[in-house]
Structures are given as C-alpha cells and as structure tokens.
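One chain of protein is taken out of this complex; the other chains stay put.
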Amino acid sequence: MPHSPCSDVTQREPESQCDNLGFARVDLARLRRQGVPEVVYGAGKTGEQIAAILESLRDHGQTPALVTRIDSAKAATVSAAMGNSFEYFPDARLGRLGSPRAPDGHGPIVIAAAGTSDIHVAEEAALTAETLGNEVKRLYDIGVAGLHRLIACADDLSSASVVVAVAGMEGALASVVGGLVSCPVVAVPTSVGYGASFGGVSALLAMLNSCAAGVSVVNIDNGFGAGFLAHRINHTGIRK
Amino acid sequence: MPHSPCSDVTQREPESQCDNLGFARVDLARLRRQGVPEVVYGAGKTGEQIAAILESLRDHGQTPALVTRIDSAKAATVSAAMGNSFEYFPDARLGRLGSPRAPDGHGPIVIAAAGTSDIHVAEEAALTAETLGNEVKRLYDIGVAGLHRLIACADDLSSASVVVAVAGMEGALASVVGGLVSCPVVAVPTSVGYGASFGGVSALLAMLNSCAAGVSVVNIDNGFGAGFLAHRINHTGIRK
Amino acid sequence: MPHSPCSDVTQREPESQCDNLGFARVDLARLRRQGVPEVVYGAGKTGEQIAAILESLRDHGQTPALVTRIDSAKAATVSAAMGNSFEYFPDARLGRLGSPRAPDGHGPIVIAAAGTSDIHVAEEAALTAETLGNEVKRLYDIGVAGLHRLIACADDLSSASVVVAVAGMEGALASVVGGLVSCPVVAVPTSVGYGASFGGVSALLAMLNSCAAGVSVVNIDNGFGAGFLAHRINHTGIRK
Amino acid sequence: MPHSPCSDVTQREPESQCDNLGFARVDLARLRRQGVPEVVYGAGKTGEQIAAILESLRDHGQTPALVTRIDSAKAATVSAAMGNSFEYFPDARLGRLGSPRAPDGHGPIVIAAAGTSDIHVAEEAALTAETLGNEVKRLYDIGVAGLHRLIACADDLSSASVVVAVAGMEGALASVVGGLVSCPVVAVPTSVGYGASFGGVSALLAMLNSCAAGVSVVNIDNGFGAGFLAHRINHTGIRK
Amino acid sequence: MPHSPCSDVTQREPESQCDNLGFARVDLARLRRQGVPEVVYGAGKTGEQIAAILESLRDHGQTPALVTRIDSAKAATVSAAMGNSFEYFPDARLGRLGSPRAPDGHGPIVIAAAGTSDIHVAEEAALTAETLGNEVKRLYDIGVAGLHRLIACADDLSSASVVVAVAGMEGALASVVGGLVSCPVVAVPTSVGYGASFGGVSALLAMLNSCAAGVSVVNIDNGFGAGFLAHRINHTGIRK
Amino acid sequence: MPHSPCSDVTQREPESQCDNLGFARVDLARLRRQGVPEVVYGAGKTGEQIAAILESLRDHGQTPALVTRIDSAKAATVSAAMGNSFEYFPDARLGRLGSPRAPDGHGPIVIAAAGTSDIHVAEEAALTAETLGNEVKRLYDIGVAGLHRLIACADDLSSASVVVAVAGMEGALASVVGGLVSCPVVAVPTSVGYGASFGGVSALLAMLNSCAAGVSVVNIDNGFGAGFLAHRINHTGIRK
Amino acid sequence: MPHSPCSDVTQREPESQCDNLGFARVDLARLRRQGVPEVVYGAGKTGEQIAAILESLRDHGQTPALVTRIDSAKAATVSAAMGNSFEYFPDARLGRLGSPRAPDGHGPIVIAAAGTSDIHVAEEAALTAETLGNEVKRLYDIGVAGLHRLIACADDLSSASVVVAVAGMEGALASVVGGLVSCPVVAVPTSVGYGASFGGVSALLAMLNSCAAGVSVVNIDNGFGAGFLAHRINHTGIRK
Partner (left out) sequence: MPHSPCSDVTQREPESQCDNLGFARVDLARLRRQGVPEVVYGAGKTGEQIAAILESLRDHGQTPALVTRIDSAKAATVSAAMGNSFEYFPDARLGRLGSPRAPDGHGPIVIAAAGTSDIHVAEEAALTAETLGNEVKRLYDIGVAGLHRLIACADDLSSASVVVAVAGMEGALASVVGGLVSCPVVAVPTSVGYGASFGGVSALLAMLNSCAAGVSVVNIDNGFGAGFLAHRINHTGIRK
C-alpha cells in the first residue's frame, strides 16, 4: 500500500520503533515497551486505513492486535483485506487479528454488568481481557435494584483478582461491589439511560464519588480501557 | 428460545427468586417482595429479548407486566411472539402483558399535563397507574400561561390522592399545582422545548426548586416512574 | 413591629387569607387549604422578620409552625421575641413554634442516612415529619459500602410507610433501598463529598436515574421538603 | 484627584465625548446619545475611583447618576467626598447622585417579587426606574405557591405599562404574570435558593423557557438592568 | 372534527374562555385578555392537531393567528385543511392564518442580524412583528467583525422604537447595538456556530452579560418571542 | 444573480467598502484593512449564496478567497458556477477560489496532529496557511502516548515560526509541544473522542489550562482559525 | 463516651460486625472482609466523633487506622484523646492510629506529581500506601512542560508496580506517564489551577480521555483513594 502524502516529513525514526504510513505512525516499540501491541482506535479511520495499520502490525509480528469502535462495514473491508486471521465481534464493536494469548494472570477477572443494555460494553471489556491472556467470568444483569441477584454472585465476586463493574443510569453497582470485594474494582460508566443520565455522565459521577475505597473509573462506554487495565492489574508482579 | 451463552455462571439462585436467561436475570421475587412484577426497560433490548423476558414472567404468573420505551418495531416482534395478551400503546411507547388490576387505591390519581406535546409522557404515567390498579383522571393542556384553564380544574385537582404534574419548558405547572393541593405531587419534567430547555433540564431544575412544599421529581420524560410512584403513594397503608 | 413601607399596595386581600407585613404576605389560608401552616424559609430573612411572621402565625392560631435554614444567631433573636414556645434544633438548623402534633399517619416514616455527615439533613427531615404528626425511625450510617449494615436494618425498612433516603457522594443508598422496600422512597441528595460531587449534584443525578422504581427526588440538602412530603404520603386517604 | 498613570495614551477624544481618568474613560456623550448618563458599576472599583467618576459626571452636568453594586464601605468613602447630593440605599446596594427625575412615562412600572429574599434585587430595579423618571408600584411576596396572593394583585398588574418580575428558586412568577398581563414583562432571576438552584441558574433557565409570550430576561440579580430597561420601554415613543 | 378522548374531564370552562379539544384547550380569552390570539407552538403537534386548533381560532374570530416551528410537511397538511387563508413561510418555519394587521405602533422595529445564517431566526421575528401590526426594517449581515457595515446602518438603528438583535457565535451584536441606540434592545441568541458555541449557549451568555444597559434576552432561536415582545414594546401606552 | 429582497435597506455604504447582496454584505474593505479578503463561512449558507459571494469577491479582485465548512454538495454547486478557478478539498471541507500566495513569512509553520482522526482539522489549518502565503510542514500521528514519535520530530518542531497543535481526547499534545519549542503555539482542540470528551470540550479545557506558557487556543475543530492566526503570527513585522 | 440518641434503632447487628455509636456504625467486619480496617472520612465529623470511632477500632484491634481530610484543630482534639499512638500529617491532612505495616507488595509504588502545588494530594496517596504496607517512591515536580525532567525519571517509573500520577491544570502527566510504563496507572486530578480548571474538572476530564491505555481515574484531590487502590493493585495475587 502506498503511503499517504499528507505527512511531509520523511521517516526518520529507527525502523524498529515506528512505521510511518503518512496518516499514521504505527508504534512498533509498544510491544517491547509496554507488553502489548498498539491498539487501533477504529472511529475516525477508514476501513482501508485500519487494514493498513493491521498489516504493518502483522508484518512486524505484533499480534494479537485489537481494533476498537469498528463498525460492521469497516470490519467487512478489513476482513476482505486480512482474511481469516481477522475476527469481528459485532456486539462489542471489536476486531481482533491473531489468536488470544493463553491466560497467565493471578486469577480470574470478573466482568459484572448491571443490565442487559450494558452488555455490549461489558463484552468489549471481556474480549479485550481474554485476548491479552486472562480468564474471564461474566456476571450480567445484577443491578442493585434486585440485590439478591447480586448477593447470589458473592462467591464469584470473591474469587476475582479484579472486578470490572459496568453500569449506566445511577452507576451504583460499582459502590456496592466495591464494598463486597477486597480486590481492585475498575468501574465503567455506560451511556445507558435517558434524560438526566446525560449520556453516561450521571453514572460516571457516581462512580468517581464512590464511598467504597479501591474503585477507579475509566471513560464512559470504555469497555476496552477497563479490560486492558484489568489485564495489567492481573499481571502485576508477573510482568509483562 | 435458547438462552444466550454470554453469562458464564450457572443458575445458582433459587428457582423462585430469579430466572437466568443469560442476557437477563428475571427477578421473580419482585412481585412478592414489592407487590409489582419486574418492569422491562425496552430501550437497549431486542424485541426477541423482551419477548423472552415476558414469557418468563407469564410462565411464573407475574402479570400484568409492563414494557417501557418500546418502539413499534420491537412491539410488533413481541406481539408476534406473545399473541393477544400483549397490548401496545404507541403514544406512550408502552407495552402491557395481561389485564390491568381493578382500582383499589385511596382515590383518583390526577395526571396534569401543561401542553399537547407533553401528552405522550403523561399517557405513560396514566397507563402505568391504571395497569397497577388505580383510577386515573387526565387534565391536559392546562399550562400556567393560561391560568384560568388551570383554575377551572381546581375541583378535579382537589379530589386527587396524588397529582402527577407533567411539563416541559419552564416546568412551572408543578409549583402552581403544588400550591393548590394538599396531596403529594409527583413532578415529571419533559424534554419538550428548544434552545435553553436543554432537553428537559430547565424543567427538571425548576421542579427541584419548587417553592411549593410536597413536590418531588422523577427523571426527565419518566412517565412510567411517576405513574408507578403515584400508585405506591395511592396504596400507602393498603399495602401492597 | 411596624410594617415595612416597601410594599406600596394596600392590604386588599380578605383578612382571613393573608396578613400583609410589607416585606411578606403571611398566607393564613395555608392551614385550611393545605392542612399545614405556611413554613418560613429562614435564609435571606432577618431574625426580626422571622419573628414578625411567627407572631402573625401564632396570632392566627397557625401552629405548630416551622422555620427552616435558620442559623443560631437569628434563632436567638427569635427566641428573645417569642419566648419558650419557640424551640431551636441547631443540627437541623430548624426552629419550631408550638408543640408537635400527635402521630396519626398510616405507619412509621423511616429516615435512612448513608453517613455521619448526612445527619444534619436527615434530622431536618425527621423533625419536620415528627412536628407534622408522624412516628419517625432513624437509621443512620448505613451506606452501601458496608452492605451488611444496611441488610441488618431490613425489618425496620420493611415496616415503613415511607422511607426518606439521605445520601451524598454517589447517592447509591436510594437505589438499594428502593429495591428492598415496597413503599414510596423520597430521596434527598446531600452536599456531602468533594471534587466531582459538585456540591451534591452527583448524588442528585444518581437518584434521578435510579434503576429502582418508586423513588422520587427533592432538592439537594432539602431535608425539610423530604420530611414534609413523607408526611403527606403517610396521610394519603386520611386527609389532611 | 490625580489621574492614574496606567493608561499611556493621552486624551485624544473630543472634550465633550469622554473624560479620560486613566483607570476610566467617563462617557460624557452617553446622556446626549442615550438619554441617560453613564451608570457606574461599583464592583471592582475603589471608593476613590467611584467618587472621581461621579465628580466628572457632576462637573459635566450628567445627573442623576447611579452607582450599582456598591457596598456600604465604598459608599461611605463616596459620601465623604461628594456630600449630601449622594444618597445610598443599602438594601439595593445602590448609590445615587442628584435627584430623581419627575415621572413622565406611559404609566406605572410594577415591580413584582416572589419572596422576601428577592426584595433587595427588586429594590434595585425600583429605585433605578424611579430615578430615571417613572412611577413605580411594588408588589412583594406574591410567589406562585400562594396563587391567591398573586390573583389579589390582578388589578395592579393590569394597570402596568411594564412589569418587572423578580424571582429565585424555580422562577415561575414570570410565566404566571406573563399569562395575566398584556404589557411587556422583564424577568429577573435571583440567586435566592440553594442546592440545584445553582445561584440563580434554575430561575434563569425557567424564565428563558417561559411558555408565556412577551417575557424577556436579564442577568441573574440584575435589578438595575431590569429597572433601566423598564424605563426605556415605558418611554417608547416619548423618547428619550 | 371529533374531540380526542384523552382528556377525561368535560368542558366546564365558560364557552367564551376555552375550547377543549381534548389534546388542547384553545384559549379563547387570549385575544381579549392580552390583545393577541393564542399562538400555536407547532413542534410536538401533528398537522391535524394544528389544523384543528386553527379552525377553532378562526371560528371564534381570533385572527390573524400564528403557528411557530411548523415544518413544510405539517404546513402542507394545514394548507389542505384551511385553504388560501393559511400562508406558510418556510425560511421562518412560520404559518399564518389571516391577514396581518395594519402597522399602528410608535415607530419602526429594526431587526438586525449578524450573519447570513441567522436570517431564518430574524425572519421569524420580522414576520411575527409585521403580522401583529408593526412596520419592520431588516438589517442583515452586519456582524461586529466588519464594524463599518454596522456603523453605516446607524441612522436606521436610531430611527427604531425597538431593535431586535439576532446573532449566534459570540453574540456581540447585542452589546454593540445596545451602546448605539436609546431604545429597548431585544437580543436573540441563535444556534449558529460550532464547537464551543454549544448550540447557542455562548451567544446566550454573552447577551445576558451585556455591558450595555437596556438589553434583554429571549431563548435561543426564539425569533417569535422577540418579534412578539418587540410588538408589545412598540405598543406601550397604545394598548393593546 | 438577483439580490435577495430580505434586506429592506438600500445600499448606502460606499461602493468600495461593501457589496450588499441582501442576504450578505460582502466586506470589500477587508483586503485593504486586514490584508486578507473576507472568508466565507459555508455552514448555514446555500451553494447559490456561496457562489454569489465568491463572484462578488472575484469581481472586486479579492482572491485567493476561502470557503470553510462547505460540504461536497454545496461545493459542486459552486464549482458549476465558478469553473476551474474554484478548488475543493473534501478532507478539510474547504473551498478555494484563486491560487495560493507565494510563501513570504518568517519561517515554516508546523502543523502537528495527535492522531489520524485529527487530520481533517489539521488539513484545514494547513491549507489555510498555505493559501495565505506560508510554508507548511505536517507532522501527523504524534500523540503523547508514544512519546518517542514526538521526540523524533524535535528538529522539525524547533525549526517552526509557529506550531499549530491539533488534538482531541485529552489534548495533551499542546502542553508537551509547548514545553519543547520557543515559538508561539496555537492549540486546536478537536471533537475526536467519545463519552467524557464531550465533543472536544475536554481537549479545549486541557489546552486552556496548559502548564506550558506561550500556548493559546481557538474553537473546537477550528482548523481555519488556527491556520489564519498562524499566518498572521508568521507575518508579524512583515505586514501584511 | 455515651452514644448519641439520634439513632432510634437498637444495636441488632452481631457484636463482631458493627459497633453502633448512634452517629456512626463502625464496620468491624471490614478488616476481615476487605483486609483493611474502615477508614474514617474526617470532613463533616467533629473531633470528638472521630476520636470515638478510632477508640472503637483500637478496642477491636483494627489498626493501623486512617483518618482522611482532618484539619489540624480536629487532629488536636483526637491527639488529646488518643495519645501518642495517633500521628498527624498536616500536609496531607491525614491522621494515623498505629504503626504502618511492613511493605509486602509486588514492588514499589511510584507517586508522580506534576507540580509543587500538587504535593499535598500526592502525600496523602504516599502515606496511605505506606501505612497499608507498600514501598513508596516520590517523584515530584515533573510536569510535562519540562519533559526532560520527566524523562530523567524513566528508570524510576519503569521500576514501579503501580504509578500514581497526580496533576492539576491540564492533567497531561497521566497520559505521558501512561505511554512510558507497562504497569497500571492511577490518575489523580487535583484542584490546582484557576479559571477554566474549574476546581480540577479539566484535569479530571483529560485523565478520563487519556489516549494511553492502562490509566484509570479517581475523584479530584482523592489522594487517599489512589493510594488505597495502588495498595490493592500491588497486592494482587498476594491477598490480602
């Protein structure tokens, strides 16, 4: 693929560091530096651009590689270019090049989701963590309005190295889970809701103000970020 | 309908508590615990998912059951699956499985709406309250800019056990009604308006700041929540 | 006390309706119309003004009368003018003229508070409800981060005709309580917290977005409004 | 008083247009151009600066002159410098140099205020309008929660050429008055309230979204602006 | 046309006050009470509902009648029902039933618009004012970035009884015009802009904070409100 | 093309100052006064209106002329009217009439963009600066998460007279670049991101709070404004 | 110390779970359930209340115990009551009862702070982590505007199991650090800044939108939360 002319400056980074495609500089040092290849943010890129970046990653042995926020049309373009090694998960709007790593973390990562509508974000987190080499347990539709459903899952929650708590609306799941477990909790607010949920802001604020210690927060609907961070936490001391 | 594989954890809750469909855990204890079956939030679920949950509720005798924020396409899917026992109210975007209960509350619930554009929210409240066993009186288009229209309804307002006040724009109806009646007022801000109405935020804030005591507020456009709460208030001491 | 000259218009309301003090028109019809005398909002009034209004209420037999948001300095001024019949509650910043009514509602009102810092708002609600004729149970420091404390109070919660849920920070108490009880829940967000709690906005938004049905919300720190509304709900069908 | 050296540029405007004091350029053309002398915004100026500007206005025959948002300490400084011709109104935080003009507008301006706490803003409007040559009627404490108090003032409202509606909290007074009268209504939101009143924002938004036509809005607590605009409206066609 | 069944309460207002269509209570007293018939807010109503309301107004002699925020599809429905007496102005999204009144105000109303993109809001104001009986002068594309264009219009601005200043983006036009004229200025923020214009909020805030006295503000894109208010101001003392 | 009748006021500006097209007053003095012809804001204008303005500019020798925020459909209309002299850049949504000026500034302008999705804004800046007579260097996809890519560009950054830093999400590029260079930095926040990026607000706020001195900010996605300002800075002392 | 009468409900929790002091229910199960005793939030409690809670914790062997957001006056009260075992750290507004645990985590926790003004928040994080049994390295004043200072710390950053990144203003430190390390990063926005920093909101938003994966965020100024979470992460798989 010819490089775009939009970057005037010639490729002066060392070959092993970066592949300058003009519209993108693929960070080839990411795998060595951070243990995980560069992840491609699919929104705002064309299918062709995504494919070119994945090719570069594949050619430099940087797999499994993930593409986030890629819709089905772009995924079809990428599939046509990359063949079978590219897999697409429509619920999670996630693409993956190459096979997941074998799980080698401290323990299972639990993905807890408050409602059915939160599942697509939860799946983005789950698939990300699985791809990077983690066992994942899914606990879906355990919102706090039916507390007995949540309490029935107490053993699964206790078994986790990390819990990812996914919730929209009032986002209370993170606080309640945070009070039950002794491991880190990564809270993901979702845009599920209407009116004064303000596209996830209410859940975000609730999670930032959690009265339970040990809870931290990622961006609204950022299932990928939560899964990635959970992976890192689950490999603390195992590196990388 | 086969259960989704997305929840890894097997069904360990007692049969009578919860039906785990994978994508949803139907709360079968809700009727016993709270006097009303679980209400299905239709946004973010497919028609097939909604039908599966309603089947579960029907099979466990948990009717009348409500589905909120369901559009006509999903409603058609549900109707095809459930037959005549499912009724759809397009103005209110509400679906109902089973017959309404007979009215047995303290008195009538009055649903007051400021303008014609607020009617779909008002109807969601009215139908919810009627389904759960309440007499409902509708007073529509009685906004405060034509005060004589509101004052002409004074007797109806006085007869209420609860008033649900539905208004967009500046939301002043709640305060004016709150000053006229001696029963609880449930205020519902609507997203009717433009510009600095901010999708209902102006009405929401006005209602939260009502100078009339005895007014409380639910989420923007949350007709269901208002109707449900009005039902509960209207059954105080009658339980449940 | 001489009437302020700042209102140019002479007193044309019928004697029994209103007492025009110039700076205030005391609403003498409130007791008859709404079952409760006018409540004095203390902020923005001088101690002298508050005393004058209370005098007017007392002279027209409109007690017990409440003054909200009155600081201790103003309270001292009022006490000096009114004598023993005026009682001041510093925690709740509440003043009361006359004795509380005997409890005659459907059942107890439970005031649940998430943390110690929320108690002053909770007390404002509790004292308001007690004054107007309700039995009140206080359940304090039962925030969701220590769920067992909340669950240990399940019987008290179940016994309530109305629950007032008071919480700052992420305000999750309202949702968790709302999922446990079958009576109306009045949620009061408090300004307890820091940073992204935005003076109670996070708790307010969480409560408006509660996934539990049957929850409505009053203004931030509005303990009075919650206690007043709980009183009204607890007297539904008993009127007034 | 020596001129501040902070303005490097010498006084090149024609004498009759502007008096350059260094820290301020007194607009001497304002009276001729707009019918009213420049009004001094007292916040952010020292008492000495205010006195110097007033001296300049007096020396050029530009009275009555107003100073807004001036606290009592600065007012004392100004009084000491200017003598008896300067009058201070502490409730309205307003200072005035020279005598009010005789009323010569189309009719009375009615200043309606929702509550006692709104009076200081209402007085700023009232005194401004009186100074500029208008008859003013004050209707205070006629908030919408006691509608009969407002309706009792219907004749006074009908007699107005302009109504200034002053209210905090939910700001509903503007809409209700706007529905009753056929003259222009100038709405002034006040910062009276707490919690979700956000320092007057809730009232401001409510007034901007008024369902009554003929209502416009000035800044929060801007009694001066409302009084000034009411004066202009009341002199339409009389000019100036 | 049969009345909608959605309003349960029968028509108890006096015939001359209100025509209860079920989905709307047409305020027939508006013309007598406020000098102008009820104006129909077209958004959120169907074409059929709008036509029914206009019929009611026509049958009671309440013309010229205006419909705001009506799109071309609804306008076609109304035209089909009402015939030639209904006129549609697509730029302004305004419909009018009946002929404009003859101009009888104090003087011309000037509609000043900052840019070409603001014209549809400006036209809504202009047509409203013309319909209600005012001479209107249009001054378009005189934004402050080309000050000489604005200054070239100084004579037209000076001749006005009222100026309506329409601007998006930074909304500075209102302040600059406010400093040049001695009549009331009605400022209309528009949603023209992008990014930090926030759909007109930046212009709205600028106009509320205008350093020029005599400026008041209506809602974003509320050309109708501005034209209506300008009409009222232009008829002060002429009534009604 | 006939002039629109929507501006009632006849063309009283001197011929050389302004061409009044009715819907627009083309500012013909701009080139002389500010060194650059008026730039046409394409959003909210029709293709026909844009073409008419460009014709006026061309007829008065005011080229090269730019049209911003013009979509491809409008561009086609303009092309049909103007012929080959009009060029359209779809990535940047920019149109240009006439040839770019020869570069004559102090040095190169560097356009640095954080990610691939920011390129369309970066290109708008780059093309604007090139058109007005500047050498431009593009450095794309050098976001701070891969610092080595940014540091590899240090020489290019040092060579700049001005750097335009384009970034969405957290907008950190501006601060990091600002700490590396000694020339002015113009920061352009973009709407790239999701959730709590709030359409570019997060990047905007970050850039306004930059701890690096010498950074200023333009509106979200305002590539044109940044390119224009960079041009002005690059011609300081060369004028104009 | 006598128990406050404000909680009406007698102590029905099992002795080992909770100590009901009336104003507070000390969670004695926290140590067993979550590995760390309850942490006392000092804001909104009196010195006496804090001392009573600490006594309860000490009497049940729950040390080391932390008090956050305690000012020096309250700390003096607590010191007087508790003696030498209570230590106060004024910079961090932190109190500690009992000795820190010996470090037993996976590796060092690095606390990186952007500026001198951020140190009090950084110290709260550092002391919290040290108390709970972690080695802590402090890297202060390494903001991104002087990138070489940050890069000079690369080895220290690489050695960390967890990095806590503390920054106000534009909060870019989190993203830059996140791009350099392969361990989890806990970002703490601080309220350092002015104007559009909005008390830490700008830094918060920047951190939530970090383009570097592996970053999560806690509340503004929440040094305690960050230190606590870093402790948990550093003990993943070591439990507890």
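Labels A, B, C, D, E, F and G are assigned to the chains in the order they are written; within every chain, residues are numbered from 1.
Just so it is clear, a residue touches a chain if its C-beta (ideal position, glycine included) is under 8 Å from a C-beta of that chain, and two chains touch if they have at least 3 such contacts.
As the structure is a computational prediction, the values presented were derived from the model and not from experiment.
K.L.:
Please pick, from G:A29, G:A43, G:A81 or G:A196, the residue that touches the omitted chain in the full complex.
P.N.:
Answer from the full complex: G:A196 touches the omitted chain.
K.L.:
Quick one: say which of G:D19, G:E123 or G:D221 touches the chain that got left out.
P.N.:
Answer from the full complex: G:E123 touches the omitted chain.
K.L.:
Specify the residue from the set F:Q17, F:S79 or F:N219 that touches the hidden chain.
P.N.:
The single option touching the absent chain is F:N219.
K.L.:
Can you name the residues of subunit F that touch the chain not displayed here?
P.N.:
Touching the chain left out of view, subunit F contributes residues 33-36, 39, 106-107, 161-162, 180-184, 186, 204, 208-209, 213-219, 224-226, 228-229, 232-234, 236-240.
K.L.:
With the missing chain put back, which residues of subunit D would touch it? List them for me.
P.N.:
Counting only subunit D, the missing chain is touched by 6-9, 12-13, 17-18, 22-25, 27, 29-30, 38, 41, 43-45, 49, 69, 189, 191, 199-201, 204, 219-222.
K.L.:
Can you name the residues of subunit E that touch the chain not displayed here?
P.N.:
114-115, 143-147, 169-172, 174-176, 178-180, 193, 195-198, 201-203, 205-213
Everything below uses one rule, namely that only the chains that are shown with their structure count from here on.
K.L.:
Consider the two chain pairs A-B and F-G; indicate the one with the greater count of contacting C-beta pairs.
P.N.:
Pair with more contacting C-beta pairs, F-G versus A-B: F-G.
K.L.:
Calculate how many whole Å lie between the centre of subunit B and the centre of subunit C, each centre taken as the average of the chain's C-alpha atoms.
P.N.:
For subunit B versus subunit C, the centre distance works out to 27 Å.
K.L.:
Taking the mean of the C-alpha atoms as each chain's centre, how many Å separate subunit E from subunit F?
P.N.:
About 35 Å, centre to centre.
K.L.:
Tell me, which residues of subunit B touch at least two other chains?
P.N.:
In subunit B, 115, 146, 180, 195-197, 201, 204, 208-209, 213, 219 touch at least two other chains.
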